[in-house]
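All protein chains but one are shown in place.
Chain naming follows the written order as A, B and C, and within any one chain the residues start at number 1.
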Amino acid sequence: MGMGIDVRNKMAKRAAEEISSGMVVNLGIGIPSLVPNHLPNDMNVMFHAENGIVGMGESPVKGHEDENLCNAGGFPVTVLPGSSYCDSAVAFGMIRRGRVDLTILGSLQVNKNGDLANWIVPGKKVPGMGGAMELAQKARRVAVLMNHTDKNGNPKIVDSCTLPLTASNCVDLVVTDLAVFKIIDRSLILAERFAPYTIAEITAKTACDFSIAEDIRVIDY
Amino acid sequence: MGMGIDVRNKMAKRAAEEISSGMVVNLGIGIPSLVPNHLPNDMNVMFHAENGIVGMGESPVKGHEDENLCNAGGFPVTVLPGSSYCDSAVAFGMIRRGRVDLTILGSLQVNKNGDLANWIVPGKKVPGMGGAMELAQKARRVAVLMNHTDKNGNPKIVDSCTLPLTASNCVDLVVTDLAVFKIIDRSLILAERFAPYTIAEITAKTACDFSIAEDIRVIDY
Amino acid sequence: MNSKMDNPFGKIATLKQAMEHFHDGMTLMFGGFGGVGSPPCLIDGILEKNIKNLVLIGNDTGFPEIGIGKVISRGRAKKVIASHIGSNPVAGELMTQGKLEVEFSPQGTLTERIRAGGMGLGAILTDVGVDHEFVSKDKRKMNLNGKDYLVETGLTADVSIVYAKKADPYGNLVFDKSARNTNPLVAMAGNFTIAEAEEIVPLGSLDPEEIVTPGVFVDMVIPSEGVNWKWAWE
Partner (left out) sequence: MNSKMDNPFGKIATLKQAMEHFHDGMTLMFGGFGGVGSPPCLIDGILEKNIKNLVLIGNDTGFPEIGIGKVISRGRAKKVIASHIGSNPVAGELMTQGKLEVEFSPQGTLTERIRAGGMGLGAILTDVGVDHEFVSKDKRKMNLNGKDYLVETGLTADVSIVYAKKADPYGNLVFDKSARNTNPLVAMAGNFTIAEAEEIVPLGSLDPEEIVTPGVFVDMVIPSEGVNWKWAWE
């Protein structure tokens, strides 16, 4: 387990590698919210929230929350120098216009073409898509952070999503607890594996074909 | 000529009677710009400009103009307490949404149904409609301030406009140097006449039928 | 309301006066995002006056006891147009029981539909969800330059309610940080718009540059007593 950071933070750390200075980034709830912890301090990244914030900083210290300063998930946040508030229509205009460089989302399933299924939780009634479709369809790059298998051990990377799609052909990168896949021209490529998982183990837990990068990287942090 | 105010100001004074407290009013260039001079000081009227101002006040003193504070016609203005700036899209949203209570415009021709022709000047190439169509079609009330006849003595209130229309069935009131007509349910009604002009004189200079209000008012200011 | 405040436009009013504009079966649009920026006193006014059969339009259904959720979880709405109801399980139950009709719109599309209504536009064309079975169902499509778009119609309401940080007597509004969210859009879309403001300030004390919602769109301003619910994160 390398330096001993937990699995969720390993995944977040890998996702953080997708971020470079100057980017506008939208983070989903859950594991993606850990990503900022793994960025260098001198990196100038603008975190975007659909409700209408650009330039979010870290979570406020407990007791110093501002009820009128929350992210799209409803959790209190802070803002950094250079931040701005806007209405929600403009916040989504940024997404549709291609001004959001990267979104890092959780998902229920991803298929080998890059279809994303993350809006209907099995067994629950339709809770609504919120802003998931805009982000999936319109962010310049879509990275998915999710466990490789569900609670019952079923693969979440599949040949064809069985759950209702959020958007098709939108996912560029999938980071799981086992591996990192790239999806290029609708083809799934195993690009990296987390130590100590073997290609065989990853293959066994993935429900579709994929190609394997020649220079496959082994991540051991 | 009553109190001796000039004809343009008589027309403007009559148009000012259409304004009541709390209204949002858009004024065209020319004679309409004289209207505010004829309002009581205690009246709370918000003057709107299409470029993005609500709450304009009087013209600045010469030498105190601000090049970045101009009305839609490009002339320096001032603002009053309660004013706001917005982008031009929002300024037109106010018009389309029916939040502009009254517009007072100049015109080339008006016909008896309330069609307005004020965007193409005879003999000139199409200069473009600017914001005239939104104002004509969407302001809650449209009042026209124009001379009764053109420079050649031809009537400007006509049976059918010979000039290209700005919008049809939009004019509610026409104030000329001779008279005031109301257009109700697409019918032209002579409602008021400026002293000393007689109904016969007005009729002779009007190129369409109209009805005459029983209680026709004589304006002698 | 400060009793000394001038009221030259007659827009400053009491909650009781505001409630005269609410009636059963009306279409009501509300500002807020997960309850943040929703007007607490007006929401309580709806409950106290027992307004029913509402058609609600807004970003989401809040939480069961937060924001508009208080109205929904008491069964006062017959229909909701929103982007999600996930944070309000009662809304989900009512939907399942057939007691609440829900029309889902992608969040960015919904905000543009509200803005379109507020700006006097008939619809907007967007490609978000155009190939999505659920989103595109029963919607008209239009092809522009070889690309398909959904025709997403503008939304207006009998009454819009918003929550502002400050209002002046003309109804000019500024908002507080992310509590701005859908409020400026909702304010424009109401046929009659009521702003609940944390503070009502004299005319002229707001900088014309900082005003987010021009008072042109606001018909009534009432003073707020502040949020009276406990946030989910608390």
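The working rule: a residue touches a chain if its C-beta (ideal position, glycine included) is under 8 Å from a C-beta of that chain, and two chains touch if they have at least 3 such contacts.
Nothing here was measured: the structure is a model prediction, and the numbers come from that model.
Taking every chain of the complex into account, the omitted one touches A, B, C. The chain not shown here is touched by just one of A:11, A:24 or A:77, and that residue is A:24. Touch with the chain omitted from the figure is made, among A:31, A:79, A:157 or A:219, by A:79. Note on the undisplayed chain: of the listed residues B:32, B:52 or B:114, the one touching it is B:52. Checked against the hidden chain, the listed residues A:89, A:120, A:167 or A:219 yield one contact partner: A:89. Contact residues of subunit B toward the unshown chain are 49-53, 65-77, 79, 85-89, 91-93, 95-96, 124-134, 137-138, 164-165, 167-168.
Panel shows subunit C; residues 112, 116, 119-127, 140, 142, 144, 147, 149, 151, 153, 174-175, 177, 208-210 of it touch the chain omitted from the view.
Although one chain is not drawn, its touching partners on subunit A can still be listed: residues 21-22, 24, 44, 46, 48, 54-55, 79, 81-86, 89-90, 92-100, 138.
By our rule, only the chains that are shown with their structure count from here on.
Chains that touch both subunit B and subunit C: there are none. The mean-CA centres of subunit B and subunit C are about 36 angstrom from one another, to the nearest whole unit. Separating the centre of subunit A from that of subunit B, both taken as means of CA atoms, is a distance of 57 Å. Put simply, the C-alpha centre of subunit A and that of subunit C have 30 angstrom between them. Within subunit A, not a single residue touches two or more of the remaining chains.
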